[in-house]
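In this view, the complex is presented without one of its protein chains, the others remaining in place.
Take a look at subunit A:
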Amino acid sequence: MVEWTEQERTTITNIFTNLNYEDVGPKALCRCLIVYPWTQRYFGAFGNLYNAEAIMSNPNIAAHGITVLHGLDRAVKNMDNIKATYAELSVLHSEKLHVDPDNFKLLSDCLTIVIAAKLGKDFTPETQATFQKFLAVVVSALGRQYH
C-alpha cells in the first residue's frame, strides 16, 4: 500500500481545492495532443485536430479535458486506496477505450507542466515530488486491470 505523509496529503488536497478544472483540464489534454501527437489516435471522433490552434479551440477536447481532470477527484478523496478506486476505470480504459497505458504517463507529464506553469515558484521541488508521486500511483492503478 502507498504511504502518504501528512504533508503530502495536504499538498495534494491544496492543489485540487484551488484548481480551476475548466482551465487546467483543457490545457492539459490539449498540450498532450500537441506535444505527443500520436495520442490523437483516440480522438478521431472529436472533430478538427489538424493543428495546435484547432486543438486548442476544439470544444469537444475542452469538455473531455474537464472530464478527465475530474477523474482525479476520486483519487484525491481515496488516497489510501487508489488501486481499488480505479479498478473499474482501468477495465474501461482497457476493454472499451483500448488506450495504451503508456499514454497515461504522457498525459500526467503534461498535467505536471500545466500545474507548474500555474503555480510558478510555489511549485517547489517538494510539491513537484508529491504531485508526481500522486500521479504515478493513479497511472499505475489505471493500468492495473489490463490483460
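Here is the rule we go by: a residue touches a chain if its C-beta (ideal position, glycine included) is under 8 Å from a C-beta of that chain, and two chains touch if they have at least 3 such contacts; residues count from 1.
One rule holds for everything that comes next: contacts and distances are computed from a predicted model.
The chain absent from the displayed complex carries the UniProt protein name "Embryonic alpha 2 globin", chosen from "Embryonic alpha 2 globin", "Sodium/hydrogen exchanger", "Cullin family profile domain-containing protein" or "AP complex subunit sigma".
Residues of subunit A in touch with the missing chain: 30-31, 34-35, 52, 56, 109, 112-114, 116-121, 123, 125-126, 128-129, 132.
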